[in-house]
Each structure stands twice: as C-alpha cells, then as structure tokens.
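Removed: one protein chain of the complex. Kept in place: all other protein chains.
The chains carry the letters A and B, assigned in the order they are written, with residues numbered from 1 in each.
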Amino acid sequence: MSISISYIIETAGIVVFTISGAFSAMQKRFDAFGVLIIGFVTALGGGTIRDVLIGYTPVTWMRTPNIPILIFATGIVTLFFKNHIKNLKTTFIIFDAVGLGLYTMIGIQKGIQAGLDPGICIILGTITGSFGGVLRDILLNDIPQIFRKEIYATACIVGGVIYFILLESLNRDVARLVTISLICGIRLIAVRFNLSMPKFYA
Amino acid sequence: MSISISYIIETAGIVVFTISGAFSAMQKRFDAFGVLIIGFVTALGGGTIRDVLIGYTPVTWMRTPNIPILIFATGIVTLFFKNHIKNLKTTFIIFDAVGLGLYTMIGIQKGIQAGLDPGICIILGTITGSFGGVLRDILLNDIPQIFRKEIYATACIVGGVIYFILLESLNRDVARLVTISLICGIRLIAVRFNLSMPKFYA
Partner (left out) sequence: MSISISYIIETAGIVVFTISGAFSAMQKRFDAFGVLIIGFVTALGGGTIRDVLIGYTPVTWMRTPNIPILIFATGIVTLFFKNHIKNLKTTFIIFDAVGLGLYTMIGIQKGIQAGLDPGICIILGTITGSFGGVLRDILLNDIPQIFRKEIYATACIVGGVIYFILLESLNRDVARLVTISLICGIRLIAVRFNLSMPKFYA
C-alpha cells in the first residue's frame, strides 16, 4: 500500500472520528471547549491507550503536532457548519467504517513492530479502532456503545485474525488491503442490516 | 512460597475476577463482546494501571499471551454456563478474597522491584487488587463499588502496612503468606458481617 494512499485514508479517519465525537458532545450541550476535547479523544483515544500500553512514549500525536492541529481545525469547522455536516450521514458511516479498518491495521502494525504475539497485536488493533469511542462515551457519562450496539469491535477482531492467516500466503501490502476492506465491509453490512452480537443476561 | 502454589492462586484469581466481571456485564445486557471485555478489564485492569504508572511496558499481559487466552476462555465458558456458575456464590466470595490478597501482594512486589518507597508499594498493591473493579464500574457507568460498599481496598492497605512491619522480623515468604491470609481474612469477615468503612456527608 503506497504511503500516500494510507496517509489520505488515515487523515480522513481522523477527520471523521473527530466530527462524530464533536456531534456526540453537542447533543449533550457541551461548551465549545468540551466539543473540541471530545472530538480529540474520539479520534486519538484508542491510539493513545495503545501507545501507553506498549510503552511507545511520548505518544504518537505528541510527536506529530500536525495531528492535533488537524483535529482542532476539524472541530472548529464542525461547530460552525454543524447543520450542513449533519446531512452527510451516509458519507460519515462510510468514512467511519474505512477509518475503523485503517485504525485497526495501524494498531496491528505497531504491535508487530514491538515484537508482540499475533493475539496481542489483534487486541491492540481492536483498541486502536474502537477505544476512542469508549473514552468518548465515558466522558459523556454513557455506557460505551460498542458493548451493546451493532457489530463494531468484532469487525476489528475478525479482520485481525484474517490478516495473520493471509500473511502466511500473501504479500503484506495485499494482506493489509484485504483486511482493511474486510473490516470496513463487515461494519457496513452490520449497519445496513442492523446486525448485532448475541446478548446474554444473567 | 513455592512458584507453583503462587501460580495456581494467581490463575484462580484471574478466573474469578473474569467471571465476576462477566456477570456484571450480563446484568447490564451487554453483548458477548462486551461481556468478554468487561471480564478482561476486571481481571487485568488493576495490574495494567500499575504497570503503566511504574513504566513497566509493554504491560505484563502483553508479554504473557497465555493470560488473555485464559481470560477469553473463561469468559466464553461463563457465557454458556452462566446458570450453573451462579449457584457457586460462596465459592466465588472465597476465591475473590484469595485473589484480592494475592493481587495485592503481586503489586507490592512490583513496587519493591522498581525500588519504590514502602508507602508507594502499598498504593500499588491496592491499585492492583482493587482498580480492576473500578474500571469495570466506570465502563458499566456505575459509581465504583469500592468507594461505598464493604471493606475492600482497606483490606489491601492494612495488609500492605502489616507486610512491611513483618518484613522486619520474618522471612519474606512467611511474611507474604501471612499478609495474603490477612487480606483474605479481613475481606471475608467484612462480607460475612457486612462491615463497612464509616461514611461522611458534606
């Protein structure tokens, strides 16, 4: 996968996660500062937890100040154009799914670079993809959505497992592209058909 | 204390904390993924916070992939046999108390290894023993139980203080065994007689 494509998708992922966080905060009547912080946490929380657990510090966004700038700019634009952005719902669902796939892949890569076991890498991919949303929900004082709503983190786990299977026979770049597409696809199908994991009650 | 006994108790502690977390999640109607994650966080959250604060990264469970496997296996068994497990209530309370003692001791040891002061080691022991439950309650969107219910973290603190006093005159292994038994005993007595710390209201 060429660097530029990956760069564009990652940037799009950050933008989409920021906007989605910002909207959640506006629904709770947060002030402008709160909206920006929730956008920030939604976009970078998962990767931050991952970096801290691995011990990769200062965490990634501290070494690449362009990322916080991108997030705050996105948050401010969201505040001022909220009525226009709201209408782009379908666009968001798609970007969010693409972002999920890419974030998961980035997390898996960082785990491999740190010399960790495949199972641990899959956990790190899942954390990167979905724990920004968990932190967002904690700050909003809600039960994290990913524990009750449509398939989300499960897509990351399935994708991660498939990735390590594919690596046995495929070129790494091809395996990555297939995995990202798969995570994105599972997520879109889950949203479209309102699929969810079985619930258990004790 | 022989390695095998400590290993067996630690394994039992992980299993019990996982099951207790999984049940809390099922009571909130989480999906299967949510149940597994809450089990994971309950069992490993305290140790993870401890490792991150000390700077011992990648955190312990990332270096010992058998632990996550044990937890997920336990979580899946819990999902399928929930009705049988529910009846083992007394067994759990005992294992939970033993797990609390052992987790606390592990945390204190890690602090000593890092060259930290006794007071800080006791804090680390308390975090290891009781903050998995704090993270569990945050994710369940509840006020952490240990701040309001029967004596729990207090048992860790008392045990930690006694441990450092015992170390003055006793062999380390004996001091450990006495401490673990003490924490376990305080906890069981607190549950049995429904003892709690004094409450204050401002």
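Everything below uses one rule, namely that a contact is a pair of C-beta atoms (placed from the backbone, for glycine too) under 8 Å apart; a residue touches a chain by one contact, two chains touch by 3 or more.
The model shown is predicted, which means the values in this text are computed figures rather than measured ones.
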Sole contact to the chain not displayed, among B:12, B:52, B:70 or B:178: B:52
Touch criterion as defined above, residue of B:12, B:70, B:94 or B:116 at the omitted chain: B:116
Candidate in contact with the missing chain, chosen from A:59, A:77 or A:93: A:59
Listed residues A:12, A:79 or A:178, member touching the removed chain: A:79
Residues in chain B touching the chain absent from view: 52-55, 114, 116-117, 119-120, 123, 134, 138, 141-144, 146-148, 153-154, 157, 196-202
Hidden partner chain, residues of chain A it touches: 23, 25-35, 37-38, 48, 52, 55, 57-59, 62, 65, 68-69, 79, 82, 86, 138-141
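Keep in mind that, in the parts below, only the chains that are shown with their structure count from here on.
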Rounded Å distance, chain A centre to chain B centre (Cα mean): 30
